[in-house]
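The complex appears here without one of its protein chains, the remainder shown in place.
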Amino acid sequence: MRAGEVKLGVSLFSYSSVFYLGEKSLTDLLKKSKEAGAEGIEIVASQMIPGYPYPSREWLRSFRDECEQLGLEPFCYSAHLDSGLRSDRWLTEEEKVLCTVNDLRCAKDMGASVVRTQQTISPKLMYEIAPWAERYGIKVGVEIHPPHTLSTDVWQEFIRVFEDIDSPYVGIVMDLGIYQEYPYDGWINVYASHGVSQATIAFLLSALKEGQPLAEVLAVLEKQNASEYAREMAQEMFALYRPYRPDQLADVMKYITHFHTKFYHMKNGEEETIPYRQILQIIKETGFSGYLISEYEGHYVYDEQTVSCFDQVREHIAMERRLLNA
Amino acid sequence: MRAGEVKLGVSLFSYSSVFYLGEKSLTDLLKKSKEAGAEGIEIVASQMIPGYPYPSREWLRSFRDECEQLGLEPFCYSAHLDSGLRSDRWLTEEEKVLCTVNDLRCAKDMGASVVRTQQTISPKLMYEIAPWAERYGIKVGVEIHPPHTLSTDVWQEFIRVFEDIDSPYVGIVMDLGIYQEYPYDGWINVYASHGVSQATIAFLLSALKEGQPLAEVLAVLEKQNASEYAREMAQEMFALYRPYRPDQLADVMKYITHFHTKFYHMKNGEEETIPYRQILQIIKETGFSGYLISEYEGHYVYDEQTVSCFDQVREHIAMERRLLNA
Amino acid sequence: MGLVNNQRAYDKHLLWQGGEGNIVVGDSVVGFRFPVRIPNFRGNYLSCIEEFSFALDGQALDPDKIELVLNGKRFRIGDLPQLFAEYWYVLDVGIIEVLHDGGLQGKHRIDATMKLRYGYSAYFGVCKVVTSKCSKEYEF
Partner (left out) sequence: MGLVNNQRAYDKHLLWQGGEGNIVVGDSVVGFRFPVRIPNFRGNYLSCIEEFSFALDGQALDPDKIELVLNGKRFRIGDLPQLFAEYWYVLDVGIIEVLHDGGLQGKHRIDATMKLRYGYSAYFGVCKVVTSKCSKEYEF
């Protein structure tokens, strides 16, 4: 990949609903990804790979071959680090290493360049992970995801550790959800369908925009005897969304394995809740080379019949291409 | 089956060593059973059935068909009741019922007439098992096996329960090992190979024959400073073997689903450690109808090259036929 | 994403369709069965199922009478929390089998609740546990 070359891809997670319902096979999803303009794909292993967490080598190689035959790069094996998978205790550090080595082994068979892991792995374990990633020749990227931001303690710690390790084999998967400023219509409508009034919704949106503290907002709701849904809506909204601050994005760019360009709803070719224009400007200015992986998450609330995930991904990739070329 | 009709079969367990080593397939074993003169077979599910404890219906039906094509009755699905399978606790009564219902389901798919279960099921649970066996139309037989005899408390209890339930669907699998009088050469030789002297062996055999109490025997060994193997040999010998008493055999005949005609070594067409002549006489006199299932267990100590399990089974079935026709 | 999203997208699939019916043994009807899906975008370890409970026509069913048939095995509901080496692939349909003398005839309502722990979603030290509920009328 040339310096400053940005490639566009898609996470097959974007197609969760049609996959879950058996309406489309994995092969269908790969073809749709290609049609949408993707050059590479990310696959959430725990979601789509039979036999997970120990898929067969045969399956992985055949998936790799299928991607390549369609002209798609099997870019990222997206792992979950389920540190709470046992009911009696957390996974130990040793178990987390074994999980990650297993993910690397699978990623290798799949021909992937990156394993996406999660912050449950803990920062200091990256010292043990880095040599494994290097041996496999595959990067391990820890995804930063809402409700965390780069300012969250654990992320300040991750960044210190990445500075210290100074290896191209460990880094950050940057989910743009952490820069989301507003909730999207579909999400608001779910709460509305649970009886949260338009007046309450308007109040919450304006409080969010004006940076009013959550405690004050909850006090107001309390006084209004608001429903449990209204209170949950406020809590989720203030945990997940906030006015845009570019944060340390440019500073950490050198650690970013790739982006999850998160989105919930494309309207007329635009995404309105995340400051894409500003962020892609930083990406261009810093000379980042690598993948922007479109991650559509509107499938939770929009019906496929009304809002097609395939159209959404196509429009999103087109928007990214337009902004990158601007 | 006509009243008083005795059929001869074989437990595929007799071929354990060649199966374990991959020298013979299950199909080979069925063919060998037929060649040996068996009319039906018993299969130890935990040993030979892939997917145990939940083998697929497809596998079971195809096994049934294979038996039938070879002219063999798939007579008994031999289940283990592993009440100690968990490391934290014994199976509950409810779990034992679920296990047994699962075994019945498998036996049904295999076309079997009997499920062999084990005394770990507990006598009082037979009240719950009997209706299940009746629904499936398959008998559940609890195997009596050394070191137990019909006089052991739990067996006195089983017999009371069977009298009380009075159903043809629950009963006893009679392993003739409980009538074994002497150890067989191969077993003695294993201890000899561990350094137990011929003098000690002669002493133990004579003490066993004369009905000397184990405590006295152990005291003698103690005085002689005998090895750990000598003491283990004495303990095993006195736990497993005893002078023949026909016990309540004729009395319980009506509860017997079938016999395991246990043997360890055929020499010149005869078995020398179990009083076959007397026992088969009782079987004939009581008019028992059903299977004698040859169960060869010498494969633990004899090498297949020296003593062939296939020859052993053939000779054993021939002996049974001869004694029955005498 | 908020829980309401997951509820909206997946809870309705917890009780699935196809394969519902009675459990017949010889001439006896000994119970009934119905199909279930894992109500989330991804599969999960059975040990992450903190609760999986059912009601028939409003009456809670005894967990000791219920087995989950999945991965070619049968699991007691009470054992699920211990099954950390058993994964439920998201496309696999589980079958719930309930011992129930005589089975069911005609239309009956099943209510299901699953509490599913998200083992990776421990952003501030505690795993998210999401409760899914679903009701469905089956024709037996």
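Order of writing sets the labels: A, B and C. Residues in every chain begin at 1.
We take it that a contact is a pair of C-beta atoms (placed from the backbone, for glycine too) under 8 Å apart; a residue touches a chain by one contact, two chains touch by 3 or more.
Because the structure is predicted, anything quoted here is derived from the model rather than measured.
Taking every chain of the complex into account, the chain not shown here touches A, B, C.
Only one residue in the set C:L15, C:V30, C:C48 or C:L83 touches the chain that does not appear here, and it is C:L83. When the omitted chain is restored, the residue from B:V190, B:L218 or B:M253 that touches it is B:V190. Looking at B:E128, B:E181, B:E236 or B:E272, the residue that reaches the missing chain in the full complex is B:E236. Of the candidate positions B:K7, B:K34, B:H148 or B:R231, contact with the hidden chain is made by B:H148. Contacts to the hidden chain, counted on chain C, fall at residues 73, 75, 79, 82-86.
Remark: the residues of chain A touching the chain excluded from display are 51, 54, 56, 94-95, 98, 102, 132, 135-137. Along chain B, the points of touch with the absent chain fall at residues 13, 16-17, 19-20, 22, 44, 46-48, 50-53, 80-87, 118-120, 147-148, 187, 190-191, 194, 229, 232-233, 236, 240, 297, 299-301.
Convention: only the chains that are shown with their structure count from here on.
Counting hops only between chains that touch, chain A reaches chain C in a minimum of 1. Taking the mean of C-alpha positions as each chain's centre, the chain lying farthest from the centre of chain B is A.
Per-pair tallies of C-beta contacts place A-C first. In terms of Cα centroid distance from the overall Cα mean, chain C ranks first. Taking the mean of the C-alpha atoms as each chain's centre, chain A and chain C sit 29 Å apart. Multi-chain contact residues, meaning those touching two or more other chains, do not occur anywhere in chain C.
Shared interface positions of chain B, defined as residues touching 2 or more other chains, are absent.
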